[in-house]
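First up is the structure itself, then whatever we jot down about it.
Heads up, one of the protein chains got dropped from this complex, but the rest are sitting where they should.
Now for subunit A:
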Amino acid sequence: MLKNFFHKKKRYATIPSERSKKDIPEGLIVKCNKCHKITFAKELEKNYHVCPHCDHHLTVSAPDRVRMVLDDGNFFEYDTDLISTDPLNFEGYINKLEKDMEKTNLNEAVVTGEGTIGGYPVVIGVMDSRFRMGSMGSVVGEKITRAIEKALVKQYPFILFSASGGARMQEGILSLMQMAKTSAALAKLHEKGILFISVLTNPTTGGVSASFASLGDINIAEPNALIGFAGRRIIEQTIRQKLPDDFQTSEFLLKHGQLDMIVHRKDMRKTLIKLIDIHQVKGGM
């Protein structure tokens, strides 16, 4: 015990100087984008990518999220082969897609698949905001729809982690229609009585907020996530007023009756298992 205490203290004392900072290979330390304090990447990972200084929930990649939520080594990914086209011939779009593919090592802004959580089989989708802001184009819509259809056939609960700026502008009306497509698939799940848990993480806005992300039997948000339909700037321009700081946060939504609960990232897996467990037996009927 005492030894641990000293060990911790020693680590706390060795804040790297400007020079030694340069020597640290990239990716070894992470700066919190809220309190700007530095944490070792390893430590941050152990802490569920939550800043140990200010409790800010940092962006998590989809693969990291899958690892954090599902049982170890128990994930089978769907539809990794689907990639976007450029239906509007939009200047620079293909280039941006290629860059994001390289940056994230993903083919699109959502990872879908099946695995187990607390031993229960589930179908899961996780959006990745590092890829085109997690925006929904044809591929995102298609992958989520296919995942829902899988959950329908297998009768597994469906869990979706949203992290998205909304519909993808560069795919125009086709993006808008993905809202309809995914919601229609959820209608089937709804009718079959299959559980859908929607977890809204930072950010969940626009067309994603106004489709599947709001349609959970249970809607959960991470603390202090940005969640809303219209952009803050557009609202401010429309009403010509400054909006309060907490506008469109998880806490704001909870207060206005739009969420079931806010769950800290470290408690997310536990909470999901509890929820799935309680849905295994349908009210004893």
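Here is the rule we go by: a contact is a pair of C-beta atoms (placed from the backbone, for glycine too) under 8 Å apart; a residue touches a chain by one contact, two chains touch by 3 or more; residues count from 1.
Following the convention adopted for this analysis, contacts and distances are computed from a predicted model.
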| item | value |
| --- | --- |
| Name under which UniProt lists the unshown chain, selected from "RNA polymerase sigma-70 factor", "Acetyl-coenzyme A carboxylase carboxyl transferase subunit alpha", "Transport permease protein" or "dihydrouracil dehydrogenase (NAD(+))" | "Acetyl-coenzyme A carboxylase carboxyl transferase subunit alpha" |
| Selected from A:P63, A:G172 or A:P223 as touching the chain missing from the view | A:G172 |
| Selected from A:S61, A:S211 or A:S250 as touching the chain missing from the view | A:S211 |
| Among A:A41, A:V153, A:A180 or A:M261, residue touching the chain not depicted | A:A180 |
| Options A:D100, A:E114, A:E142 or A:E222, residue touching the unrepresented chain | A:E142 |
| Residues of subunit A in contact with the chain not shown | 81-85, 87-88, 90-91, 107, 138-139, 141-142, 145, 167, 169, 171-181, 183-188, 190-191, 206-207, 209-215, 227-231, 234-235, 238-239, 243, 247-248, 256-258 |
